[in-house]
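Sharing a structure, written as structure tokens. Questions coming.
Of the protein chains in this complex, all but one are displayed in their positions.
Chain nomenclature is as follows: A, B and C, assigned in order of appearance, with residue numbering initiated at 1 for each chain independently.
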Amino acid sequence: MADYLPHTPAEIDEMLAFLGMDSLEQLFAHIPPAVRLTQGLDLPEGMSEPDVAALFTNYTSANRATASEMTCFAGAGVYDHEVPAVVKTLAGRSEFVTAYTPYQPEVAQGVLQAIFEYQTLIARLSGLPIPNASLYDAATGLVEALNMAHGATTRQKMVISAGVHPHWREAAKTFARGTGHEIVEVPLKDGVTDWRIVDATNAAAIVASYPNYLGVLEDMSEAKALAVANDALFVLGADPVAAGVLKTAGQWGADIFVGEGQPFGTPLAFGGPFLGLFACTTEQTRRLPGRIVGETVDSNNRRSFVTTLRAREQDIRREKATSNVCTNQTLMAVTAAIQLGWLGTQGLREVATRCAQGAHYLFDELVKIDGVKAVSTQPFFREFAVHLGHDASAVLLTMANDGVLGGVSIAALTSGPDPSIDGDVDDVLLVTVTERRTKDEIDRYVEVLRKAIGQ
Amino acid sequence: MADYLPHTPAEIDEMLAFLGMDSLEQLFAHIPPAVRLTQGLDLPEGMSEPDVAALFTNYTSANRATASEMTCFAGAGVYDHEVPAVVKTLAGRSEFVTAYTPYQPEVAQGVLQAIFEYQTLIARLSGLPIPNASLYDAATGLVEALNMAHGATTRQKMVISAGVHPHWREAAKTFARGTGHEIVEVPLKDGVTDWRIVDATNAAAIVASYPNYLGVLEDMSEAKALAVANDALFVLGADPVAAGVLKTAGQWGADIFVGEGQPFGTPLAFGGPFLGLFACTTEQTRRLPGRIVGETVDSNNRRSFVTTLRAREQDIRREKATSNVCTNQTLMAVTAAIQLGWLGTQGLREVATRCAQGAHYLFDELVKIDGVKAVSTQPFFREFAVHLGHDASAVLLTMANDGVLGGVSIAALTSGPDPSIDGDVDDVLLVTVTERRTKDEIDRYVEVLRKAIGQ
Amino acid sequence: MTSRALSGGRAASAPLMGHETEPTIFEMSVPGRSAYQLRTTGVPSTALADLIPATHLNGDVVNIAEVSERDLVAHFTRLSHRQFSVDLGMYPLGSCTMKYNPKFCDAVANDPGLNSVHPGSPAELTQGWLELLATLEEKLCAVTGMAAATLQPAAGAAGELTGLLLMRAYHSANGDPRRRILIPDSAHGTNPASVTLGGFEVTTVPSNDRGLVDLKKLKASLDPDVAGIMLTNPNTLGLFEEEITEIAAAVHEVGGLLYYDGANLNAILGAVRPGDMGFDIVHMNLHKTFATPHGGGGPGAGPVAVSQRLVEFLPGPKATRMDDGTFAWVKPPRSIGRVHGWHGNAMVLARALAYIDVHGGDGLTRVAKYAVLNANWLRHRLRATLPAAYDRVCMHECVLTATPLKNAYGVRGLDVAKALLEEGFHSPTVYFPLIVEEALMFEPTETESLQTLEALAEAVERIAQRAIDDPDALHRAPQTTPVSRVDEARAARHLIPTEDAASR
Partner (left out) sequence: MTSRALSGGRAASAPLMGHETEPTIFEMSVPGRSAYQLRTTGVPSTALADLIPATHLNGDVVNIAEVSERDLVAHFTRLSHRQFSVDLGMYPLGSCTMKYNPKFCDAVANDPGLNSVHPGSPAELTQGWLELLATLEEKLCAVTGMAAATLQPAAGAAGELTGLLLMRAYHSANGDPRRRILIPDSAHGTNPASVTLGGFEVTTVPSNDRGLVDLKKLKASLDPDVAGIMLTNPNTLGLFEEEITEIAAAVHEVGGLLYYDGANLNAILGAVRPGDMGFDIVHMNLHKTFATPHGGGGPGAGPVAVSQRLVEFLPGPKATRMDDGTFAWVKPPRSIGRVHGWHGNAMVLARALAYIDVHGGDGLTRVAKYAVLNANWLRHRLRATLPAAYDRVCMHECVLTATPLKNAYGVRGLDVAKALLEEGFHSPTVYFPLIVEEALMFEPTETESLQTLEALAEAVERIAQRAIDDPDALHRAPQTTPVSRVDEARAARHLIPTEDAASR
């Protein structure tokens, strides 16, 4: 009996007696017998913590793509950044971890102020004044942005660049089954969205990604112009680390910014929990999805924080709510605030710059290899796609034997052909470099890749 | 420049200006130039945390005797017990970790109450009413006990069983160089102290160990009688885990209890920081070494805690203090209180019982092996010594290749011959089993040992 | 001093030392200060302008805050001291299942063997993760009595919407598109919101005087346009829908599906399974039932389990056990597609599996029993002070009402909730469900002891006494907390969501 329950047999008896009952069964007596479980759950007996820990080593040891076994050059929206002990320690404080949504602001100023600081940071990184308190991840953030665009325009057509991460686009399509949005994808040419070929009349939103999922930095003026010309909202999905040095969503004229906040202190975590970043213009405030914290005062006139504009939310507005989000990703938002505090202005710029430097150094070395060819000639930030002339998935497995996680196969990401890629897609690898990668590691990457493709 | 200093160049200038200075050098100008360092320290430049972490992997990877590589059957006063995540988490809270000695009780009730609870637990485990707030480790605890016995009797002769851990005895001898105590060692026979051969007249203390360092449980009545007969204090070093089921120091009539608190939540930690347990009779209260926390009330009559009997301590009594201890091992004491709270009455008994069961199971299997011979025929608790018929140090290294840390070589522990051991000492291995060792691990131990000694 | 930055080293904002407010990190910022430390990489440090065209550079307009590591630590440590949490004391927030979260599960989630794995790594290199996910899916199906599940939804609400999209896909696949979803009037707000996002219309079903779905009225609402019904069972009043088999039969009869909102699953673990009650779709709030700490509002995880006829529509790809014993990502044949950027909130999923494994079938059954025992004891204990809205055996939570206090002394449920904060307890959920006047929804959970329940009851009694003695003081409560009652209206009237808005 390994569990966390305080009840002693004597206490159970005492409590039942107080209720005038003589067995725990009686508490469940009003459940129709026909549906009652009589045999108990079809699960093994409970085990002690150390026994479960031993069991879990089966899982951990069967994972080969771990930090201790492989140097990570994979990206695709999820990045291997430095997370210092200090950030883990602070974000792990049990007051943050074991609280819930700050419904009682008088005893929740800790989380509320941390979110307020997070919101400030997201506003600055996005260049847009109205952030929210977090969404699940970038993919569902994009879905919320489309809903917001629909709310603002009452239109259904969503014009989305194929440069937007394939998984985000997939999620948008899934949820469009409910909302009825019409998703129009605009393919890339030489890695850049071919906006000219699309009919954007009556579009609710023009959606682009910066950089796009192939790593390319597109000039966003064209997308913005298209949005303006068609009275659509301009939704920009952007890498928040890039904002350390590259133009913000606001600078490009976006109405809505969405992004993946994982790079700010959250580990790779096999894909979650991550952090959906969201910010918009003041025009859209009343359509904001999820929670938002605002500043106010207490009855003694002290500066205080509280969740606000609650009338938008599902618990009050029900079927007319702007979004159904309730539980969000607060702990990751708090983590991001701490990580950004640790980085500071200078640190964020340096991280962004080093990503670019490392990626360009690796790119230059890779394209020297016979048979390796860049997918695009356009500028890029921290990742880029290359044709290998060999099946990318197979190459990845071979490289793994040398301790290098070589990137992400584009075919695996798009699960199928990709009209945005010239030529074969199966041989395309998306390669990422973060500030954690050393020159030695990059040089070794080149060597290992050469070996894997027999060069 | 990777460091933790907040000073910006502008602030340094401002601060210097306030002091009427124009360089930091001026602050050091009054140091005689002859002794000033001009070249800076002969140390490498600072490195960033991740760089240092990379450097430290050189150390960790060169340690083979780690939990992930070897199953631990080593003991000798340091035991591989279960330390659950909950204990690590609580003991790691920064309020406990980054505070100092509770000099200001109004803002230190957390540490003070935790120590008060620790003291209560040590009193119960020792069966003696006056515990202290911790000492460095058991070895230095024994030294303090001898000093206390000297203080109580004004005598110099310390009669110490050779069953006391060799390192503790060694430390006692080292410190006796200062105090001038005469250390008389009483060897073991068949693993039991041969008290009859010693002249204990004028002894300040009779010192024994329970179990003794070979794991043997001696009947302590004889030692107690000897102390009574000679008006000496009876000092008992005891395994605090054993106290879960075996007689306490108090039950054996000890005047002073010392012990090693590592088994309560502290990892093996290559030998430190550990936790010196100490308790004594009320007669010795005014001679208590180190700190003690007492209950009192605050000015609003609320129950409060404070360090007390401060007049004994070095900062007040100076050269007449009962001990020079200042910084002690509070964090380990707090950890022990938490770990014992986690174990509870039942858990402690179960851990103790399982240690005994595992050790006896292994013992029974080992003595079946040809050439393996018990060092003593006496009862034991959680560890025992066996002759292997082969050099124990060599056997340990061979076993290590099969992932088993087979125990501690007695010759390494005593660094030389040991009159308490019948026959060769080089082939004697001290083997320990804790509650964490499974039957499979124990069976594998037997197999690996057989292989190592060619059986 | 030249710099007007506020001190990072003064602890007056930690309640231990006084009751001042904590400056924001921006107020503490001093240009040129820093905390970050990065690896030495040896990568050529080419100027950014030589790598990226100038049109893309932002001109260094983005500023964060500049603090030392010391001040960063002090700031967030002090903020943590301004925050109540389960680890500090009882948190009987109804519908949220704020039970104790084992530290062991946190340790599992911090294992680099799990959390350093990139989600885009080939399946061949992440077999441990795939097995873990497949195993969790199996165990969640065993708990709910369903055939298969998706682990992708990131929280309960995401699970609801996923479930509704599954309903939609199912009906469409049958060439039978339907528009309406029935929801009881006691339902949680996420239910109707999800219905709208799922492209359906809400039909509200009233509760009867026992706090349960009014079966007659329900039946009256049924027709072939009903896609399904969403129910929580026990419902948000903490009451078991005793006519569930009749409800299921009626809905199924018109071709509708039954959706189980698993927020209250904690109550019925090992006692009854949604599948056995006739539900077709179940979402679970792993962060409630399976003790993932709530993280100040998230993350959670909202897996959705379904009956056989819906399996082919599940989101994907799913971690799947293959015949040769390996694991692969497989997309169900008629999958509605992805509902998450990757594979769901993986670390939350791992925590939940560890929690399930520690408890086992026997332990989970005890969880429900003691949760229900605690709620009933508390309901009964408080009946003279705060009567239950529906006074009979409840499940894991009880909805009480402050109406008597309001009528007699003008003390509202909110006042009671705020006064409880001063007594050392988090408040219950207030004013939910909407159908109960002055509702106070207490969910003690199974990890609280009898002694704690008694202490809570005595605190409520003291508050009731204060309502008689000095009701005005209760309107002003709490006063012993880091801040006193905050002006919520002002926050909404003049939105200040950022430091930059504040300083404008």
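Just so we're on the same page, contacts are C-beta pairs under 8 Å (C-beta built on N, C-alpha and C of every residue); 3 or more make two chains touch, one makes a residue touch a chain.
Bear in mind that the values here come from a model prediction, so they are computed numbers and not experimental data.
J.: Among the chains included here, which ones are touched by the excluded chain in the whole complex?
T.: Touched by the chain not displayed, across the whole complex: A, B, C.
J.: In the full complex, which of B:Val86, B:Ala203, B:Leu277 or B:Leu388 touches the chain missing from this view?
T.: For the chain that is not drawn, the touching residue is B:Val86.
J.: Considering the complete complex, identify which of C:Met28, C:Ala65 or C:Ala155 is in touch with the unshown chain.
T.: Once the missing chain is taken into account, the touching residue is C:Met28.
J.: Taking the full complex into account, what residues of chain A touch the chain not shown?
T.: Those residues of chain A that touch the unshown chain are 2, 4-6, 8-11, 14, 47-51, 54, 84-86, 88-89, 94, 107.
J.: What is the set of chain C residues that contact the non-displayed chain in the whole complex?
T.: Within chain C, the residues touching the omitted chain are 1, 3, 5-20, 28, 30, 33, 37, 68-71, 73-74, 77-78, 81-85, 87-90, 100, 102-103, 358, 421-425, 447-452, 454-456, 459, 480-482.
Here, only the chains that are shown with their structure count from here on.
J.: Report the chain whose mean Cα position is at the greatest distance from that of chain C.
T.: Farthest chain from chain C, going by C-alpha centroids: B.
J.: By count of C-beta pairs in contact, what is the leading chain pair?
T.: Of all chain pairs, the one joined by the most C-beta contacts is A-C.
J.: Let me have the rounded angstrom distance from the C-alpha centre of chain A over to the C-alpha centre of chain C, please.
T.: Chain A and chain C have C-alpha centres separated by 19 Å.
J.: Please report how many Å separate the Cα centroid of chain B from that of chain C, as a whole number.
T.: 45
J.: Can you compute the centre-to-centre distance for chain A and chain B, using the mean CA position of each chain? Integer Å is fine.
T.: Their C-alpha centroids are separated by 48 Å.
J.: Could you list which residues of chain A touch at least two other chains?
T.: 49, 82, 84, 89, 94, 436
J.: In chain C, which residues are in touch with two or more of the other chains?
T.: Residue numbers touching two or more other chains: 33, 35, 37-40, 67, 69, 73, 77, 102, 104, 106-107.
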